[in-house]
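For this view, one protein chain was removed and the others were kept in their places.
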Amino acid sequence: MRDEALDALPVEGKHRSRWVETLLLLGRNPMALVSGAVLFALVVVAVFGAAVAPYGYNEQFAGGQLEAPSGQHWFGTDEFGRDVFSRVLFGAEVSLRVGLVAVGISLVAGVLMGLLAGYFGRWLDDVLMRFSDMLFAFPAMLMAIAILAILGPGENNAMIAIGIVYTPIFARVTRASVLSVREEIYIRASRASGAGNTRVLARHVLPNVSAPIIVQTTVSLAFAILSEAALSFVGLGTQPPDPSWGRMLSEGRGFIEQAWWMALFPGLAIFVTVLAFNVLGDALRDVLDPRQRSALSGKGGGA
Amino acid sequence: MRDEQGGPVLSVRDLRVAFRTPRGLARVVNGLSYDVEPGRTLAIVGESGSGKSVGALALLGLLPGDVARISGSAVFDGYELIGRDEEEMRAVRGAGVGMVFQDPATSLNPVLTVGRQLVEALRAHASMPKDVARARAEELLAEVGIPDPRSRLEAYPHQLSGGMRQRVMIAIALAGQPRVLIADEATTALDVTVQAQILDLLMRLQKEHSTGVIWITHDLGVVAGIADHVLVMYAGRCVEEGSVDALFERPVHPYTRGLLGATPVVDDPRPARERDLLVTMPGLPPDPVELPEGCAFYPRCPVRADVRCRTEEPPLASVAGDPGHRAATFYTPEGV
């Protein structure tokens, strides 16, 4: 039947390198291309925000408060007469920075935990994985809030909190992939040939588990940006007058009757950014790691 | 095939199946023809990937409709099966043609009881009250040799042994009293003693109901014991067919000879029927997306010589002096 027909098809030889292959396959997916373009634009805005934005993020127009969108102020102005469009552009930098640093923390900590647990197994595996279970026992948003209750509100602390919250998922993803490659012949062979553990981990294990980690990183960036916005929305993340999208939204909420644009545009910016990361993550997953699809979709949400 | 009992119940002519794949069209069955007669067994033998299962699933419309292209003809009891829609096929499935699959562990629904799955099969074609269907299900389990059938109705598949599960599968296949039974590698997943029991059971049931059986397998050892007629498939084509005696004692095609361990392919001291087919044949069947021109067996053929083999597809032709025995090869073994 179907399997038999597929079995009969010979496996195509690996001609190109895996990463070139990945990029080529991604290039065939129009949704991935669009997301890539959106994210590229976002990075440009984040890096060159000051040059792109028509006004400064804190520049106030006297007598120009709560103005509706117009040719002069595309996204209108807020209650202090600041240009919402410029603030949204500057907000990109905050969002990306917090997202990248937070995911960087989860990535380093989680991958390390997962590598150690998966590769050495035994008691270390037990300890690390039970610890990760405990972190998993808290819903993401709640745990971030609890951590910020300890550390105090602020942008840097928000990064740390989000970083801690998304560490266990990296640990699990890494551990699962390590377990699946650990016993493969080439690793046993390099162990037998006397290579040290560090060397085996770095040279053989890590490259072979990188696909799911890359996918997880992309998806986590989406969740991290969403979390930062949510924390700033409730006043625990980025503090005024910095132009964080979540913060702008919560300010806009107070003027929703008079000035819908104050809430609409920052929210739209969050939505588009998070969507771009999610779509790209999905496309990467299809290309790199089709089997992980269902395993991960159940966890990690609920921000 | 010999026509002794009033004609075949199933007649397949020039059956072709191709799948659309990302790499191109995979031509898996390429012009297969055979007849199945009541009370007799046709064995279809081939390696995995030879198209033997696909050909059978195509008859019942069980291939994924969006990627499979089927052509040719298959007339069951005067009724053309190819090109029917789902609802028309449904009337034939189970009631006209029953099917037993290879792996009873996955072919039964793990979360429904055996009784429920049997009753379903019974009520698919006949409107009968639940209690009647239940009584009939119990009879069927008894008929396929399951002890204590009443309590087994409540069992889940995983609570039964592999052999018992396959008996349940057979009971399900027989529920609609089909005139043709397709057994697709039905004993492959079972161990040898159980295999023998299942074979005995099927042969007994075949006699009682005068069912026509298509026995699909890669195991020639099984074929010798049960089949009347044997058809050997390679790359979606019939390469040789004939009576069991003709095929086992006077094989012509180098592929069949290879399967049987006849010279000149391998020297293995063991008798042919003990060997695993896949071990004795070096090489792989051709890629169905890029079938070679000429004889599909050419790349693996130990006796290829003729330039003709590479450019011309050998037709299925009668073997001289051996009625009903046909082979598709340009090679003529010595002493035949």
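Before moving on, here are some points about what is shown:
Lettered A and B in written order, each chain numbered from 1.
FYI, a residue touches a chain if its C-beta (ideal position, glycine included) is under 8 Å from a C-beta of that chain, and two chains touch if they have at least 3 such contacts.
Basically, contacts and distances are computed from a predicted model.
One chain of the assembly is not displayed; among "Ion-translocating oxidoreductase complex subunit D", "Ferritin-like domain-containing protein", "Glutathione ABC transporter permease GsiC" or "Glutamyl-tRNA(Gln) amidotransferase subunit A", its UniProt protein name is "Glutathione ABC transporter permease GsiC". Every shown chain touched by the omitted chain in the complete complex is listed here: A, B. Across A:26, A:39 or A:236, the residue that sits in touch with the chain not pictured is A:236.
Of the listed positions A:25, A:100, A:141 or A:176, the one in contact with the omitted chain in the full complex is A:141. Screening B:75, B:124, B:224 or B:303 against the full complex identifies B:124 as the residue touching the chain left out.
Although one chain is not displayed, chain A still touches it through residues 1-2, 130-131, 133-134, 137-142, 145-146, 148-150, 152, 222, 226, 229-230, 233-236, 246, 249-250, 252-253, 256-257, 260, 263-264, 266-268, 270-271, 274-275, 277-279, 282, 293-294, 297-299, 301-303. Within the entire complex, the positions of chain B that touch the omitted partner chain are 57, 60, 62, 86-87, 90-95, 98-99, 101, 103, 106-112, 120-121, 124-125, 156, 158-159, 169, 172-173, 175-176.
We take it that only the chains that are shown with their structure count from here on.
The geometric centre of chain A is 52 Å away from that of chain B, both derived from CA atoms.
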